[in-house]
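Here it is: the structure, laid out below.
Of the protein chains in this complex, all but one are displayed in their positions.
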Amino acid sequence: MGASPVLDTARFDTVAVDAINAPDFSLAGITPLLCVFGAAAVGVLVEAFAPRNVRHPVQVAVALAGTLGALVACVLLAGTREVTAAQALAVDGAGLFLQATIAGLGALSILLFAERSLDPARSSFVASAAVPAGSARDRELMTAQRVQTEVYPLATFAIAGMMLFTAANDLLIMFVALEVLSLPLYLLAGMARRRRLLSQEAALKYFLLGAFASAFFLYGLALVYGSTGSVQLADIRAAGLEDSTSTLPVIGLGLLIVGLMFKASVAPFHTWTPDVYQGSPTPVTAFMAACTKVAAFGAILRLLYVAFGDSEWTWRPLVYGIAIVSMLVGAVLGLTQTDVKRMLAYSSIAHAGFLLTGVLGLGPGGTGSGLQATMFYLLAYGISTVGVFAVVTLVRDGDGEATHLSQWAGLARRSPLTAAIMTLFLLALAGIPLTSGFIGKFTVFRAAIEQGAWPLVVVALVASAIAAFYYLKLVVLMYFSDPAEDGPTVGVPGLPTTIVLAVTVSATLVLGVVPGAVLELAERAAIFGA
Amino acid sequence: MLSNYMPFVGLFVLAAAFALFSVAAAPYVGPRRYNQAKLEAYECGIEPVDQPLTGGRFPVKFYLTAMLFIVFDIEIVFLYPWAVSNEALGVFGLVEMAVFIATVFIAYAYVWRRGGLEWD
Partner (left out) sequence: MPETLPATGLLSASWLLIALPLLGAAVLLLGGRRTDRWGHLLATGLVAASFVLGVLSVVQLAGLAEESVTVDLFTFIDSGSLDVRAGLLVDPLSAVFLLLITGVGTLIHVYSIGYMAHDPGRRRFFAYLNLFVAAMLVLVLGNSYVALYVGWEGVGLASYLLIAFWYTRPSAATAAKKAFIMNRVGDVGLAIAIFVMFAQLGTTSYEDVFGSVGLLAGGTVTAIGLLLLLGACGKSGQFPLQAWLPDAMEGPTPVSALIHAATMVTAGVYLIARSAPVYDATETARTVVLVIGAVTILIGAVIGCAHDDIKKVLAYSTVSQIGYMFLAVGLGPVGYAAGIAHLVTHGFFKAGLFLGAGSVMHGMGDQVDMRRFGGLATKMKTTFVTFGLGYLALIGFPFLSGYWTKDAIIEAAFDKGGTSGWLLGGVAVLGAGLTAFYMTRLMFMTFFGTPRWEDGVHPHESPPVMTVPMIVLAVGSVAGGFLLTQTFPLVEWLEPVFGPEAEREHVIAPLLVSVLVTAVVAVGVIAAWLLVGRREVPVTAPARVSPVVTAARRNLYADALNESVFMRPGMWLTRALVWVDNRGVDGAVNGLAAGLGGSSSRLGRAQTGFVRSYALGMLGGAVIVTAALLAVAS
């Protein structure tokens, strides 16, 4: 054996001296991230030092300032293309577009968090998550005016993690971002004010499965690093997969994909989605469904297009198959759901499949319109999703939100406006023309067809038709059924929810009727890397 | 190159086989005589605390302490390399570490203000 290489002190010394150098750091390029991380840190301090009675408005203001500041920063940075922080972060068109999308949708979600006039208990969140469900203290808190304010820093951290996720140019940073965005979500999922046990169960399931998926990602990262010698996407790309005898990076890619697909709730890694969407507080569900989807697809796009863009022949058949499975699982399983939130969870799974259709629009040498199509779809889908869950928060009975489908019967007679708004979002999710969903589907299908994936598009159309059934079932239920005797009431939304509904409704219509400007923006932003 | 790792594979197989064999064989070959001590959870020699039958809870004080330890542990982990490379990193390193420590202290301040440091 001879001398152990590990104990070769001479080598150790050289490594230690040369390893750490001051990295180049473009502070301007990461302003959006700094805004949100800063807001999150300030939020923690507010939580620590501000008196209880001013915390809520201050926290909402801080979180909104952070997200909207990030949105503005992204807009101001438009056109910037650089790789910074020791090659770990990419500031590029696609990253900024997706970061802006996440920041915007995040701001809307925070507005939903801040709604205080719908629930008699003043908030969707439990005042003290540590109090056991059903205990005397818990019942006492139900009627108290105390509200949970830690959700705002948590959500802000999650948004920061999501934005970092889409900007990560390095698998390790990507993993860190994955954890930063996941951990707050696990907590948020368990904080529902009503049906707390369901919420806690959802949180635990999400946490356990999320940890499982993170392990897959980490293992994949290790394998890729082991075979290519780098965690940076550009280096992985340079190493390539041309050497077909090397199976390690391929397995690594597979495990990375598993980890990311889990976050994007793509079948067959979707199993957590219905339970978690149903159990979580609805504003959190809106946040997860919209922002996490954007972030996860941002990372998927970056991983597949940048790190493995030259060897797309390896992952194309896999993504092809997963897209089909996801679309069909989401569409078919959604048919028999009786809970609105579960139904929307399956809708989210089906939409993940449609998004993968767009991901397949990558042509040889980085051509193709897959990136811009997927980005537009993410924006359109995210807006409609926040909107649709916002409507779900409005329909309530004595026990909180009335999410059973039968309770929505005849809603149009009780509240025509609410039913009309819900119908608009459902039509958008179904992809009916004159809504954003149609343009989104159209662009991703076109991108896929341009790369010859028309059989996939045929399956996608079939899946759309099946999924349209359950969207329209709810529409029919709202308009053509007699309302139940003791049916739910439609709450009068406060200012935050009203703003969210106004923004999402108008954006859904604008993106459906005059999408030209945004499509063009997505096209111009469809650039990865410097 | 992969062939160098063949002994590792052999070791894995051997270990797995041993574990499987032990688990599978134990019920057949081992005697089954239960007593109080055997049925109790193994807790490093400490008597397990009784849990209320109504779905009770157990204190997380140790857990909190462990988490706080990790916060500062990580801080130290990063402080060492900075100390070694201080010359090379210069002012950038100083500012960066200051920001890092400040960030960690935000977490500390939160724990302190929310009573995480109080034992009872």
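The first chain written gets the first letter, and so on, giving A and B; residue counts start at 1 in each chain.
Rule of thumb we're sticking to: a residue touches a chain if its C-beta (ideal position, glycine included) is under 8 Å from a C-beta of that chain, and two chains touch if they have at least 3 such contacts.
Quick caveat, the model's predicted, so the values are computed rather than measured.
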| item | value |
| --- | --- |
| Contact set of the excluded chain (shown chains only) | A |
| Touching the absent chain when the full complex is considered, from A:251, A:405, A:484 or A:509 | A:251 |
| Touching residue (missing chain; options A:434, A:466 or A:484) | A:466 |
| Selected from A:57, A:321, A:433 or A:455 as touching the chain missing from the view | A:321 |
| Touching residue (missing chain; options A:176, A:332, A:405 or A:510) | A:332 |
| Chain not shown, touching residues in chain A | 204-205, 208-209, 212-213, 216, 241, 244, 247, 250-251, 253-255, 257-258, 262, 268-269, 271-272, 274-275, 313-315, 317-318, 321-322, 329, 332-336, 466, 469 |
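The rule we apply is simple: only the chains that are shown with their structure count from here on.
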| item | value |
| --- | --- |
| Geometric centre distance via CA averages, chain B-chain A, whole Å | 30 |
| Chain B residues within the chain A interface of the complex | 55, 57, 81-82, 84-85, 88-90, 92-93, 103, 106-107, 109-110, 112-114 |
| Parts of chain A lying in touch with chain B, wherever the complex brings them together | 16-17, 19-22, 25, 41, 44-45, 47-49, 132 |
